[in-house]
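Shown next, in structure tokens, is the structure this report addresses.
A single protein chain has been omitted from the complex, and every remaining protein chain is retained in its original position.
Here the chain labels run A, B and C in written order, and each chain numbers its own residues starting at 1.
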Amino acid sequence: MAANSFGILYRLTTFGESHGPAIGGVIDGCPAGVTLDFEAIQKDLDRRKPGQSAIVTQRKEPDEVEFLSGIFEGKTTGTPIGFCIRNTNQKSQDYSHIKQQYRPSHADYVYDEKYGFRDYRGGGRSSARETASRVVAGAIAKQFLNPITIQAYVSAVGSLQLEKSPDQLDLSLAEQNIVRCPDPQLAVQMEEYIKQVRKEGDTVGGVVSCVIKNVPKGLGAPVFDKLHAVLGHAMLSINAVKGFEYGSGFEGIKMKGSEHNDLYHEDGTTLTNRSGGVQGGISNGMDIYFNVAFKPVATIMQKQEALTHEGELVEMQGKGRHDPCVVPRAVPIVEAMAALVLADFTLLKRADKL
Amino acid sequence: MAANSFGILYRLTTFGESHGPAIGGVIDGCPAGVTLDFEAIQKDLDRRKPGQSAIVTQRKEPDEVEFLSGIFEGKTTGTPIGFCIRNTNQKSQDYSHIKQQYRPSHADYVYDEKYGFRDYRGGGRSSARETASRVVAGAIAKQFLNPITIQAYVSAVGSLQLEKSPDQLDLSLAEQNIVRCPDPQLAVQMEEYIKQVRKEGDTVGGVVSCVIKNVPKGLGAPVFDKLHAVLGHAMLSINAVKGFEYGSGFEGIKMKGSEHNDLYHEDGTTLTNRSGGVQGGISNGMDIYFNVAFKPVATIMQKQEALTHEGELVEMQGKGRHDPCVVPRAVPIVEAMAALVLADFTLLKRADKL
Amino acid sequence: MAANSFGILYRLTTFGESHGPAIGGVIDGCPAGVTLDFEAIQKDLDRRKPGQSAIVTQRKEPDEVEFLSGIFEGKTTGTPIGFCIRNTNQKSQDYSHIKQQYRPSHADYVYDEKYGFRDYRGGGRSSARETASRVVAGAIAKQFLNPITIQAYVSAVGSLQLEKSPDQLDLSLAEQNIVRCPDPQLAVQMEEYIKQVRKEGDTVGGVVSCVIKNVPKGLGAPVFDKLHAVLGHAMLSINAVKGFEYGSGFEGIKMKGSEHNDLYHEDGTTLTNRSGGVQGGISNGMDIYFNVAFKPVATIMQKQEALTHEGELVEMQGKGRHDPCVVPRAVPIVEAMAALVLADFTLLKRADKL
Partner (left out) sequence: MAANSFGILYRLTTFGESHGPAIGGVIDGCPAGVTLDFEAIQKDLDRRKPGQSAIVTQRKEPDEVEFLSGIFEGKTTGTPIGFCIRNTNQKSQDYSHIKQQYRPSHADYVYDEKYGFRDYRGGGRSSARETASRVVAGAIAKQFLNPITIQAYVSAVGSLQLEKSPDQLDLSLAEQNIVRCPDPQLAVQMEEYIKQVRKEGDTVGGVVSCVIKNVPKGLGAPVFDKLHAVLGHAMLSINAVKGFEYGSGFEGIKMKGSEHNDLYHEDGTTLTNRSGGVQGGISNGMDIYFNVAFKPVATIMQKQEALTHEGELVEMQGKGRHDPCVVPRAVPIVEAMAALVLADFTLLKRADKL
């Protein structure tokens, strides 16, 4: 089924498996006249790439993007931006041992069921490597969203949880440590914990939070394409995500309406922001904030039972170079998906009124 | 913007405000040859309708659906099913007092910003009355999803939370009390609590959980249209929803991979089901389960400050007949949106292989 | 399959068969703030309706549209405009004689093949009655397309062909005769010819031409959604249409490039307009003009052989009240479809540049 596009007017289509010649995509609908900052695009790719620090997978992938179209003299032309990122580090032999095996909690088993067979090399299309294409498209979107800013950060690793709300944090600190947690003390603990988990050959989950500032009023639509519903779709489409909440989220259910309602200032801003910047599916100009839950990576370096194609249970052990915890690398992906959503709604908004 | 459709091959388009002549919709893509059970459709509408019990809004709306097309001799013809539900109970005067006022945590303010003006009668398009159209389309979807079954129930009201997992519950008990909680004792407490909150003129949030059984393997797609991502989109598009999680959800982040992975039985089923029936975005045949968080309704019967069009803060008090807690009536809506998603993926799946 | 919508940002979804309770549609994406002229909408419906003159079908259908949503105090609200037109004149018994018969050159046969069975009453979904919904949506589109004007007219009936090009005609004369041909002498001949054909129990084809003036530059897109490609799709989707050409059309193939090219004036207008107002798929500000070929209606009042469900050939004779020539009534339908296309591209254009 055709399901590799995201967005209506600013639309990304991606292609590529981790172990084919390349991954890449087409950005269709980027407005003409955006002067591109190519360093900023690469910088976001570097924030996502493997091997960037001691707590992520040690695979080496340079992740250099080649733009194939849609850009002329440094500016977008309004025509589709094709791009690809070569896979320079694929080692298909790394995966030959799982050719006949369905790894627990991976997509292996369902692929065979869905398509009749599968590309068993490194997870094929389900590899999180696909998200590099999203980072490219999101980095371009960010460049015409000005003055909107999008910042994600790690707010939980296992049970280590940041208790402060976004407005109590100095978000500029997030990128100053390899965990990408804006609380420096907690970041140290998280780093230690991730290292310990890796030593055990295990993995752990976490939460990425995101804050979007300077959002114009009126983004989103009243019914199916509520701003937060499309943001939720975007986030839940990232590998390993198990949940999404915005504003008061799951905690908000315990409150009463009289406590939860955001009363107005005279200028239309609100005293509190339990709405998370979205009311009735439409942005109200307050900061948008949301949380994204990531499960622990399924590939562990411990012995586990796998299922064979023939229905036998066999002992297997993860090999290769995997992340003990994905949230540090997921931060730019969350930002990219948020940027895609906001770019699309920004363009859609132009059609709202006569 | 055109954003009132949901789905690709089984697609619902809805229209209508609470205070216009009618709400309704068009179901496009329902396969030909489905023998419709009209009583089952009305039954789901009745589960959603106001006035059904002592703990929901006491508005009287019969919510009778009139089918206008797409059905011949009791069967679907493959052509679009148009339908409408007349608004028999609108009292525009009920809302005249808020014509110039933006109610806290309602969509009033953002509508004026987005569209330049608004239909101030009862929330206009943002009224949850729109969800009756979803229930119609979902009830029809359920009728060709056999043997898939979808059951939602209330698992939390405020801090009263059902601690049991779906497989520890007798879900058939859910519809035997007006709260729609399958734990009879807890249901009584929830009912008492909702009544108390209503007496205070206040409202409270809650959680609706949903279990989908007998799901074929292979529904969903690997990247943007992961089964759980589209389910998340669907649920987050329901009025008052603040969060979505599936499988291990937000709790799963605390686990290690070695604890979280679902090991296989020889038949491809799994010992545990932290994946919630979805791996890599694709159904694996195990039960799908997820939770949907609803905030407390914004309309309360206490005095609050509202903002006027002219930027003044004025005291207002909610009038009319509103729900103290939406989750009992949200149960069939959650089911309907789940049915739309599964119907669409069921049809899309037919195009997966040669 | 879901294929009853047209357009991206200004999107019409229609429903309804000729012999069900109603036909209708949903217009999604109409910008907020359009003050509607309801008389103009009804006027276009009256131009399409049966029984309007001596040369069209004598069925009586008042074709009164009821708007169900999306309009408040006479203006569009930006939310979907649901509407329906009741079928007041269906006589299912008229069609009982063809229940088991596939009429030649009708959709009867393919419906049974596609859907497994069919609604045999009056062509079901294939009835041209469906186009009334398009006229409603087109009439609304016209109201925000100002200063664009769209006028269609009859340029051929059988071999009676208008030889003049659009700029040699006074198009205001078209609506002054029942054929809708702007050449009064030819209109008389056409009228006589249609009457004669009807007496024979036969039907005849024709051409509807259309001129669109005051088109802003820049509508349309360079590749798949060329302005003329989407116009062609729109026109070919009208019942009985067999061909579409724009600008120099099929005649242009005989020309040389040196003859065909439209040279510029200094202000960007062109001396000739063989491009038909569209270059490279994008409007250049000159008049858009195109022709639409309609075949003779398949239902004739003469004896013909039909095929039964069981594979027998049986003699049948058309009954009921059918058009001897569809082009006079097709004029407002062509205009409506053109208006839908231009409305959509007008909104899409807003997203072209930064």
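As a working rule, a contact is a pair of C-beta atoms (placed from the backbone, for glycine too) under 8 Å apart; a residue touches a chain by one contact, two chains touch by 3 or more.
Since we're looking at a predicted model, the values are computed, not measured.
For the options A:Gly7, A:Pro50, A:Gly138 or A:Pro296, the residue in contact with the chain missing from this view is A:Gly7.
Only one of A:Gly82, A:Gly268 or A:Gly320 touches the absent chain when the whole complex is considered: A:Gly82.
Checked against the full complex, the candidates C:Glu66, C:Asp202 or C:Asp287 give a single residue touching the omitted chain, namely C:Asp202. The omitted chain makes contact with chain A at the following residues, 1-5, 7-11, 13-17, 20-26, 28-29, 32-33, 66-72, 75, 77-82, 84, 114-119, 121, 124-125. In the full complex, chain C touches the hidden chain at residues 1, 3-6, 14, 102, 104-107, 109-111, 113-116, 123, 125-126, 130, 156, 158-159, 197, 200, 202-207, 217-218, 221-226, 228-230, 232-234, 236-237, 239, 242-250, 252-264, 266-268, 270, 274-276, 279-285, 291, 293-300, 302, 304-307, 311-313, 348-349, 351-353.
Residues touching the missing chain, restricted to chain B, are 8-9, 29, 31-34, 78-79, 144, 222, 347-348, 350-354 (touch as defined at the top).
Definition applied: only the chains that are shown with their structure count from here on.
Listed by label, the chains that touch chain A and also chain B are C. Chain A and chain C, compared by their mean Cα positions, are separated by 46 Å. A straight line joining the Cα centres of chain B and chain C is 39 Å long.
In chain A, the positions touching at least two other chains are 222, 348, 351-353.
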